[in-house]
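Of the protein chains in this complex, all but one are displayed in their positions.
And then chain A:
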Amino acid sequence: MPVPTKCLNMKLTFNVDHGYLEGLVRGMKAGILTSTDYHNLAQCDTLEDMKLHLQSTDYGKLLSSSEEDLTVSLVDSKLRANLVTEFSCLRSNALPPLSTFLDYITYSYMIDNVVMLITGALKQRDVAELLPRCHPLGAFDQMAAVGIARTPTELYSAILVDTPLAPFFQDAVSESNLDEMEAEILRNKLYKAYIESFHSFCKNIGGVTADIMCPVLEFEADRRTFIITVNSFGTELSGADKSALYPSCGKLYPEGLRLLAKAEDHEQVKAVANCYPEYKLIFDDPEPGADFKTLEDRFFEQEVKLNMLAFLQQFHFGVFYSYVKLKEQESRNIVWIAECVTQRQKSKIHNYIPIFPGTH
């Protein structure tokens, strides 16, 4: 079917299955902290003050209901639990294809969990101490089984058969090299398979969802590529090995990936980034007088910018993905401010990344 018809069809029938959830997620988006809230939080001197300020936001009594001492890690875990509750509320009411879309969002956390459990199991660590450290959004039924398996073969068949990550393992690894492979390489190979699969899924849905999600996912893929390249300086990772880790669904494919596989230092990476206008800005030297931002921070900023665009259109799935990512960024911001407050280092407290600047 030609694209305009598909687009119209989506607009006309979207609300049958997904109208309520879109309204719900937009309501939750309205609760994202504004610049006034961040300003108030930055003025606080203790975590107790921050708790008081957060009570007047959408978070409500989240932090005040606990009996434990208020620490930054407690704040972090409570914020994460809040996001998980909201996400489960959305996921439990979702119908296909939204349910598949929301599952795709959880797979990236699942990959992190699985890699952590595999490395823990291969080092003969107890699974009970690893499970609480897993990200709750990426929980799946067979998580405990990953820890019990003692050989790579068992691990492979335990993972491969039951988990939703099975197709990504098939693409990425074969049975023999599961223990030789370092954790990071395994994680990157799984992530490559995952993001390419997610990208083609969004493209198949087409219409506005593809228009919003494909640039976001392409940016994610390219960001991973850059981070892998920058982190591989000084290690013995060869160009061919690096190429196997680069996702091919981004803007850098194919020329940029080829050049980055050969890059040996930061200047060459910057030269490649200069060919692409969006990435040129990220790798540029900051203007004199402006704050120095790390590469990670600049990538986060660009991610926030792309995710904010999702809320400009109606009747598509991008709002769900963007909401999860923006809420995560908000958690990172709050934790950053909390760290600055507890360590009394107020100089860098304004290095959080504002979300939806300009709204009252």
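As a convention for this text, a residue touches a chain if its C-beta (ideal position, glycine included) is under 8 Å from a C-beta of that chain, and two chains touch if they have at least 3 such contacts; residues count from 1.
Here is the rule we use: contacts and distances are computed from a predicted model.
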item: Hidden subunit of the complex - UniProt protein name among "V-type proton ATPase 21 kDa proteolipid subunit c''", "Globin domain-containing protein", "60S ribosomal protein L35a" or "TBC1 domain family member 19"; value: "V-type proton ATPase 21 kDa proteolipid subunit c''"
item: Hidden-chain contact residue, picked from the options A:Cys7, A:Met28 or A:Ile228; value: A:Met28
item: Interface residues of chain A (partner: the chain not displayed); value: 11-12, 15-16, 19-28, 30-31, 314
